[in-house]
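Mind looking over this structure? Questions follow.
Removed from the display is one protein chain of the complex; every other protein chain stays in position.
Chains: A and B, in written order; residue numbering restarts at 1 for each.
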Amino acid sequence: MDLLAQYVMNGVMLGLMYALVALGFTLFFGVLDVVQFAHGDVVTAGAFAGLATYAGLVLAGVESAVPQLVLVVIAATLSMAVLGAVLGRVLVLPLKGAPPLNVLLATLMGGTALRECIRLFYPGGSQPQRFPALLPSASWSMGHFTLRLDNVLMIVAGGVLVLGLSLVLRRTRLGLEIRAVAQDEETARTMGIDFRRVVLLTFAIGSALAAFAGVMHGLYYNEINFGSGLLLGVIGFSAAVLGGLGSFGGAVLGGFLFAGLQTLGAVALPFASAYKDVFAFTVVILLMTWKPTGLIGEQLGERV
Amino acid sequence: MRTASAGTRAISALALAAVAGLLLYGFLATESEKTVGLILLAAVVAVAGGLRSGVLPRLVHAAGAGPVLGALGLSMLALIITFHDDPFVLLLMARALLVLVACLGLHVQLADAGVPNFAGAAFFGVGGYTAAVLGRSDLPHLLILLASGAVAAAVGSLLLLPLLRTRGHYAALITIAFGLLFRTFLEVNDTLGGPQGLKLGGLRILGWSFNDDRQLLGMDFSGYAFYCLAAVVLALFAVALVRRVERSWIGVALDAVRLDETAAACFGISIGRWKIAAFTLGNALIGVAGGLSAMMVGFIAPNNFTFQESLVLVSILLLGGLGNLAGLAVAALLVIWLPEKLQPIQEFRYLLFSVLVVLVLVLRPAGLVRRTARRPFGSVAW
Partner (left out) sequence: MYRKIAFLRVALFALALALALPAAAKETVKLAFIGPLTGGNSAIGLGGRNSAELAVKLRNADPKSKYQYDLVVLDDECKPDTGVQVATKAGADRSIAAGVTHYCSVVAVATVDTFHRLGLPTIVWGAVLPDITYGHSYKEIHRVNGTMINQNETAAKLMLKQGYRRWVVIHDTTDYGKGHNKYFTQYATGGGGKILGTFGVTADQQDFTAELTQAKALNPEVIFFGGLTPIGVRIRAQMDKLGINAQFQGTSGIVNDDFIKALGPLAEGVVAFREGAPAEKLPGGKFFLEKYAEQKYPNPPEAYGPFAYAAASLLMDTIDKVGPDRKKIITALAGVKNVDSITGPITFDDHGQNTVAAITAYVVQDGKWVVWEDSEYASGKRKLKGR
């Protein structure tokens, strides 16, 4: 029973991270009908930005964990918001009329370029970097189940973020504009919505979420690696697709579903937990065969 | 409908091949990076000048594709004989040719039929592992090479159902997921060697072992020379096959499927059948190239077949211009040879390729040299 609780805890942590990444994919897709494949690498870049900020803070003499944590998160999210907007401006908007495969390729390559830049130009980038443990490490054990305070804090923070995003989308004017553009770009522009501003802001928001996920990843594993963005991006995309691209709830559902699949795979296949990825991706492929546009389907209409 | 005489055709073809051969020779033989840069420059000037002034297309058209291919094959042979005992150059040539064959497979899938395949390296690996496993048995090696292609096509057919039911980026996701899955699967289990990989004995045809160095015509030939020869044969065959397919009614059907599925369906073209055909043929080509490559290197490991490698293959396709076979060949050569010859690039090669592809996609989405339109009557330019 407590073993199960441990697994559930792990699954929830992973699910939250994947959900944050999937939300980014779904936002970009909703607004521009594009899949921004550099998103996974933005997660990594956010984590590295946070790490660099931490190093800078340590040099500047800031010792206490709370301001360190706050500043790291702020720096990571802000810098990635800017990076996201830049990527949108440079990679995605110019390719607006092009076949969707071109955008996919351009963003895939953009992600590779980002990844390689981190590997080549961050000092020691090709090695895994230790990420500082900025959250309190108190824990409470019951048998085989260990409840850690930092995990709880991260889950709460992540949940607040997701709820906050949902509120922004539903209650604010910006959210209204985003949803309008997602629904029908032409009409939205006719109604006076500044299309480019909305697109760039959406990219900024999505990338800020990615940065938060990156910092979470670093805090959870105490380590970041330049290459982890690739797999995270594919997982995030799979999760968004599972839930249906363009659907907010679907992205969150997809994230937890994928994490659930991975945890299930790890438990059910005890001889090698690395099989969990094989298992999870196979299920994704099968699900997509069954429901080509996701579990909460995308409304696919086509002009012939 | 050819208007030039046989003599003119032969001469133009040989002229093209001679120039190409000289440039390649210079590129491969030099040790100095400065010379490499100068040769690159010369090649760029020659090609760009030829294209602008119209000399190059006319020469190719006059020669006809068949003779050009034949002449290029001859110049490759000449290069092999020139570098007869330099295993490194021979290996480089063979690698570039095999990557070209794999990219031809991708070309059929992506450029002709519009089926995205981001797991090209995985199918290359399937071919290699098939060669490794079957190599332990007593099957004749030619059969093993064919089997590599067949198994790659068979594995690809697992993805057919999902691919047919999905479109655009969903289809892309399926191949990406498969590529990642493939590598993880190989690394985790031990039946196919695990992360340590598998070793392969070399290619043997009718008792003639390709691994051994031999003395022929008074010269010492490194074992790799024969692999290079095999690669040249395979590459010529693949290019001829793909061209033939493109120029036939199959090519027309594939173009229709790629350009507008709905319209094609209205005309009675079976989308599913043609996508399956293109995907399978492409994978078969990729698999055979993978099998030969594995036998040549003598070693195969899961790390050779990462998603990153698949992206490199797709980059080659894009850099050469989607749909352009000559561009594809040049891009394959550059992508494989430049990092080896220019040491400073070696470290930065993934970054360089990705930035170049992004530039091409954003600035010149039709490719560096545009895909020529199909001419319904008369020969196609290239």
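Worth pointing out:
We adopt the following convention: contacts are C-beta pairs under 8 Å (C-beta built on N, C-alpha and C of every residue); 3 or more make two chains touch, one makes a residue touch a chain.
These figures come from a predicted structure and were not determined experimentally.
Note that of B:40, B:146 or B:192, the residue touching the chain absent from this view is B:40. Touch with the chain that is not drawn comes from one residue among B:79, B:155, B:172 or B:188, which is B:188.
Taking the whole complex into account, subunit A touches the unshown chain at residues 3, 6-7, 10, 126-128, 130, 139, 141, 144, 146, 148, 221-223, 225, 228, 266-267, 270-274, 276. Residues 31-34, 36-38, 40-41, 44-45, 48-49, 52, 86-88, 91, 184, 187-188, 190, 194-197, 199, 211, 223-224, 297-301, 303-304, 342-344 are the ones on subunit B that touch the missing chain.
Please note the rule applied: only the chains that are shown with their structure count from here on.
Here subunit A touches subunit B in the complex through residues 35, 90-91, 94-95, 98, 100-102, 104-106, 108-110, 112-113, 116-117, 120, 230-231, 234, 237-238, 241, 272, 274-275, 277-278, 281-282, 284-286, 288-289, 292-293, 302, 304, going by the rule given at the top. Remark: subunit B residues 114, 116, 159, 161-162, 165-170, 172-174, 176-178, 180-181, 184-185, 187-189, 262-263, 307-308, 311, 314-315, 318, 347-348, 350-351, 353-355, 357-358, 361-362, 365 touch subunit A in the complex.
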